[in-house]
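All protein chains but one are shown at their positions in the complex.
Per-chain numbering from 1; labels A and B assigned in written order.
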Amino acid sequence: MQGMSLIVKNITRLVAGFIILFGAYIVLYGHVTPGGGFTGGVILASGLVLVVLAFGKGFTRNVLTHETAKVADSMGAMLFLLVAVLGFAGGVFFTNVLSPGTVGHFVSAGTIPIANVGIGVKVSAGLFGAFLALAAFRRSTASAQERADALQSDI
Amino acid sequence: MPLLVVIPLAGGFLMPLVDRLTGRRRSAAAFPILLTAAVLVLSVWLLLAADEPLTYWVGGWDFPIGISMVADGLSRLMVVVVATVSLMALVFSIDYMARFTSPGLYYTLFLLMVAGMNGVVLSGDLFNMYVFIEVACIASYALVAFGTESDELEASFKYLVLGTVASTFLLVGIALVYNVTGHLNWAKVGEVIQSAGEPTLPLYVAAAFFLMGFGLKAAMVPFHAWLPDAHPSAPAPISAMLSGVLIKAAGVYTLARLVFSVFDGDPALGWILVTLGVLSMVVGVLMAVGQWDFKRLLAYHSISQMGYVMLAFGAAAVMQARDLSPTVVGLAVFGGLFHLANHAVFKSLLFLCSGSVEYATGTRQLKELGGIGGRMPVTGACLRVAALSISGVPPLNGFWSKLIIVLALVLGGFYVLAAVTVFVSFMTLLSFAKVQRYVLGGEPSEHVAAAREVPAAMCLASVLLAVLCFASSLMAVETMRTVRGRVLTPASEAVTAGAAAGRQGRLITVERERPATPRQPEDVDATAPGGRDSHRERRKHLAAGLGRRVRTSDTETRRAPANGTVGPETHRAGLAAVHGEEAP
Partner (left out) sequence: MTLAMVPFMLTFLLLVAGLYAIVAKRNLIKVIVGILVLNCGANVMLVLTGYRDPPAGEAPVAPILTGGAAQADELARTAVDPLPQALILTSIVIGLSVTALVVSLGVRLYEKYGTFDTNRMRNLKG
């Protein structure tokens, strides 16, 4: 897939870091402000998609590949499950084992931030992987047109 | 108990990594098979563990705002059924999936589907059940489209659209129930509905939405349009899973829970179930007789057999409302559940056999098959066993379950329904005689002449399921009373008791002593509007009226203090206040 024009590339160079930072902020502060794993993960994914769209697939072929997305996906999910299973240590499945601190502080609410991180990683990797899978499927529309004509003549 | 959901879920998440490690070899299948075997062991252990309903409060949050996982008799039966069928289907798919390009994806989705179904039957509240239904169904949408031929894609698309509409109806139903009752816990909602007397109109509307949603998942006749396309197009082990457990766990089980545990066996709902069941039976079998595609025929039979189970449940609800003797009601429920378990076994066996046939000959059309019995002896024998089971021929299991259903209908006074049931059973026999004649008998056609017996793993799965057919038929016999008492009787008791317990105001899933007064930290005092006080008062009254010990809890340590997130007390108070404002 081609990249986009020079303007887009320059702007993306400036902005992409901030988008990813913002996404990470939403994920990490999920227990204090509205947001959390899912929304932060979506923002992260959109940042990554922006980079791939603007620079073309060739540019990011080594770093942002489908394989990376799949591995990160599984890792994020396992982190979340780990947090849930850790709850067993507290006696019941999925309890908050770490101490909940005071409300509004960054380090508080027990295991919820860790679960947020897990969900954020998984969602971003998953959405990015889905985008890659769909975008990598861009066969030329010419062959699709040929098939449509073939179908027409059969009927 | 959460391990039953966590293990397949973890497997599903780890499977892509395992797949990358092992490449595309068949050993990639060892990991999911191990996990599913572990699930089966756990579920059997759960079955043998205790008799009263087990409740597991996730995260330590308590009734009625906590998320609970409930394993009463019905759930335990369903878990064992799901685990058995999925293990067999996985064993089958070791060899069957070698033809596809990415078996790793297949196992991932398969494990996610198993996790979802386990979650559905084990969940104790409405929304968790919805989430797990969605997990299982999304996995199944993807699995139906697995071969990515145009047939499969189109079938999966139709299935997806209809399934999503059904799920959205479920969500709307849940929103309505929450609006009216203020709770989501199965038992709590049931209690609220019973204590209010008659279900009010919004609850009936919610019930209508639920019926539409679950009815589509269970493939009842007005909502069955996706099934004859989706089941044949899916790979054979997925067809077995879909037809064998998914429509049961996501559809029939949830409908039974809804009608019996929540709405207390409401006769209106019972009659609706009866109507749907009869329609499904008749339409299913009539459309099945005329089919020439093997798997499509089996799919229509799935609709018809699910109609049997729905009919049994609906008749039980109506009979209970008419105050007929509990033995007859129990018999109807027992027949329905027995047929549910049997159908899982023999229908999945049928689909697996059809998969073997397709693997060996490459076709599904009955007119092109012929003489399989000679070329593939093991598959032929299993197919014969399964066909005899589903037709209701003694001494196989189908006969016993159908007999019990017919008996219950006759004893309950539904002579017309019993006659219809017998007629449908006869038509089933007809259509499977046709299958047997075309597939097993006759001259080998040119497709079949090149067929050999299928690989060992597929044979093993088919043979094990056939053995299970014979074994479960023994459950109806008196000598196996202990086994039956373990497996089926608690389930039927759970279903009937769900209604009766509700009638007496007993909460079916609360067996531990519950503190009558909620624990509260000192700074949250009872100055909230009357809603919270009345809520607490009513619970105390309820507990006292049942003669339970009213005990203030001393497990403060387990509860997280209320200054974390919006704490449970405030949440409960908020709920109670909402409920207090909106209660009639």
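Note that in this section a residue touches a chain if its C-beta (ideal position, glycine included) is under 8 Å from a C-beta of that chain, and two chains touch if they have at least 3 such contacts.
In this text the structure is predicted, and so the values were computed from the model without any measurement.
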Given B:L105, B:L153 or B:V393, the one touching the chain that is not displayed: B:L153
Contact with the hidden chain (one of B:T164, B:T275 or B:T363): B:T164
Full-complex contact with the absent chain, from B:A145, B:A218 or B:L298: B:A145
Hidden partner interface residues of subunit B, rising order: 127, 131, 134, 138, 141-142, 145, 148, 150-151, 153-157, 160-161, 164-165, 167-168, 171-172, 174-176, 178-179, 184, 228-229, 233, 291, 293, 296, 521, 523-525, 527-529, 561-563, 565-567, 569-571, 573-575, 577-578, 581
Chain not shown, touching residues in subunit A: 34, 36, 38, 102-104, 127, 130, 133-134, 137, 139, 144-149, 151
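Note that only the chains that are shown with their structure count from here on.
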Centre-of-Cα separation between subunit B and subunit A, whole angstrom: 33
Residues of subunit A that touch subunit B when the two form their complex: 31, 67, 70-71, 73-74, 77-78, 81, 84-85, 87, 90-96, 100, 102-103, 108-110, 112
Of subunit B, residues touching subunit A in the complex: 2, 6, 9-10, 13-14, 16-17, 20, 56-60, 558, 560-561, 563-565
